[in-house]
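Below you will find the structure I want to go over with you.
The complex appears here minus one protein chain, its other protein chains still in place.
Letters A and B name the chains as they come in the text, with residue numbers starting at 1 for each one.
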Amino acid sequence: MNELDKIPVRQEISVAQGSVKRSNPLANVFDELVRFCQSRSMFMLHYCTGCGAIELPPAMTSRFDMERLGIQPMVTPRQADILLITGYVSVKTLKRIILTYEQMPAPKYVIGICSCTVNGGMYWQSYATAKVLKEYLPVDIYIAGCMPRPEAVISGLRDLMGDIKSGSASNWKRYFQNYDHYLGNQQKLFDEDWQTPTDIIAEAEHYGLITDQTLGEHTALLQKHQQPLEALEFSLGEKREKIRGENQ
Amino acid sequence: MRPENYEAIKQPPSNEFELNFGPNHPGIEGNYAFRVKLNGDEVLSARADAGYLHRGFEKLMEGRLWIQNIALVPRICVPDPVPMEVCYSLAIEELCGLEIPERAQWLRVMQLEMSRLAAHLFAFGGHAATTGMYTPMFWGVADRDLILDRFEELTGGRVYSIYNIPGGVRRDMPDGFLDRLGALLDYLDSRLPDYDSLFFRNQVFIRRARDVGAMTQEQALKWGVTGPNLRATGLAFDVRRDDPYLAYEKIDFDVVTQPGGDALSRNLVRRAELKQSIRILRQVIKHLPSVKGAVRCPIPNPLAWNVPAGETYTRVESSKGELAYYVVSNGGDKPYRVHVRGPSSMHAVQVLEKLAVGSRLEDIAQIMFSLDACPPEVDR
Partner (left out) sequence: MSKELNLWLDDLLKDIKIIQFKRKNSRRVRIDIAPEALPALLELLQGRASYVHLSAISCVDWIEENEFELVYHVWSYETNSLVSAHTRISREPGVYLSVYDLYTPAAFFERDIHEMFGVYFEGSPDMEKFILTEWNGPPPMRKDFDSEAFVNQTFNWEEYHPQWLKDIEAEGGGITTRPEDVR
């Protein structure tokens, strides 16, 4: 954590400044414009986590055509806004989902499609699938059904658009505010030494979303299992010379 | 964990890389991953990493009634669910010695071929997308949707129909269904030349897919390749013809082969099978009105149905290859053991690992889509 303190963090570019008093009267108008734009250009991460993904190609292509609403598939989590969890999540997938979710830039939204994300669905007896998705990630909208039709998917996305526009879709903040709770559930399911490459606490500081729920016993466990920073081995030059020597 | 601690940074500089290909990757069909070792962009070795879609179907089925599992089985292969239901129903019928009515047999053939059409349209659309052509994908998915509409009319479900039960099918067709199906077939038939000129005879595709992921017939037989992928190496084998089930003995169709064994040949086989499926469906439409009678035979109360003890191995030809169920009953109201042999369990694991070696990184997606691998069949 100490290393990160040295990096200057510019607070004024943070998105989550709703609580800060503004001097400019146009600021709220500007916020509304930003939210309008956000709701009309949603990039959906291209990750088929379960069987509900079979209804996404019809929804995206010419018949139902989600692109007319500004929803497009995006291949990398770094540029995506929406994470669609299409169906049951096996424990192995859930790890990747959390890694993916943490890499997405805020504001980010999670949609749970299919009944399985709500309560395990028809795989409730299965030893391999996680049951309640919202224990591990904050979910914005559930679209129930097995599987929901493309119209239902589009209708759910339109609901999300409305929420974004009105500013009420702020569940992504809860992940930073209650990080200890979510991390606790993840540690309970995976293992005590569960680690992700993203430093959520530093990001929460960056967004100004640290609350007394962010840090706790589970994050202490996280830091305990974290590998300490080591000085990098600086042997690149030698090895390069060695390789050069071998080539000659 | 910080980026500074990643192992790769401590390695000496070289041209060799190790990449995680998937599960979150647009070139992967479904939720599946590879660990790929590369030299530049040439693949040195590929290692499949499955289990992202594992739900423990075989365990779940042991805990549910025979009839409840009908709702479970189509989920094993999402793009092509009907063969799963039919194969499981055939297994139970064989264990119980049930003789299903002829009309139900023809209705099952009709669904199987509709499902095969839908799956092949989806497969060639997906393969087109991996070569950078998105229009065929849009066309394929949109035309598949028309078939799903007919499924919805027939069964009530778009993707998972759950129309087959042990002993037949749930109910008869709605009035005028065959006319609408015939109109759809006419439309699809008229679309095939368009697909040809857009995709299958497109030089961009042909040059991109020729000699990619090629295997010989001996290799295919050795590696356990089945279905269209085996037929693309020149061996005319089809479970529908050589191990016939349902009404396939009375139906006239060709088993299409191609000599090449590469991604191009596999696609051309699927293209020809679209034509054959339309031909089979036309025969069904012609023959079905003359078959009168019930659509299912009487079965005992399904909630207290003790299937006689025994074991059976039933096979059907799905759009991916040979699909088989090994079902064991100990005389109880639940299956004692169900083993699902999905065709992709060969194609997506061993065959892909071998075909990927020596190809280029961008061709892995093409090989996977040309094999029409379906990850949930591997994971179950």
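Here is the rule we use: contacts are C-beta pairs under 8 Å (C-beta built on N, C-alpha and C of every residue); 3 or more make two chains touch, one makes a residue touch a chain.
What you see is a predicted model, and the numbers here were worked out from it, not measured in a lab.
In the complete assembly, the contact with the undisplayed chain comes from A:Lys131, out of A:Lys131, A:Lys165 or A:His181.
Interface note for the absent chain: among A:Ser41, A:Asn119 or A:Ser166, the touching residue is A:Asn119.
Checked against the hidden chain, the listed residues A:Lys92, A:Lys108 or A:His206 yield one contact partner: A:Lys92.
Contact with the chain not shown here comes from a single listed residue; of B:Ile28, B:Val43 or B:Leu60, that residue is B:Leu60.
One chain of the complex is left out; on chain B, the residues touching it are 48-51, 54, 56, 58-60, 63, 221-224, 226, 235, 237, 242-243, 311, 313, 315, 322, 324, 326, 328, 336-337, 339, 341, 345-346, 349-350, 378-379. Remark: the residues of chain A touching the chain excluded from display are 91-92, 95, 118-120, 124-128, 130-132, 135, 189-190.
Heads up, the rule we're going with is that only the chains that are shown with their structure count from here on.
On the side of chain B, the complex with chain A involves touching residues 1-5, 9-10, 12-14, 23-26, 30-31, 51-56, 59-60, 63, 71-72, 75, 78-79, 122, 125, 137-139, 141-142, 144-145, 148, 158-160, 376, 379.
For chain A in complex with chain B, the residues that touch the partner chain are 45-51, 53-55, 57-58, 61-63, 73, 75, 77, 88, 90, 92-93, 96, 100, 122-123, 125-129, 146-147, 149, 195-197, 199, 226-227, 229-230, 232-233, 236, 239-240, 243.
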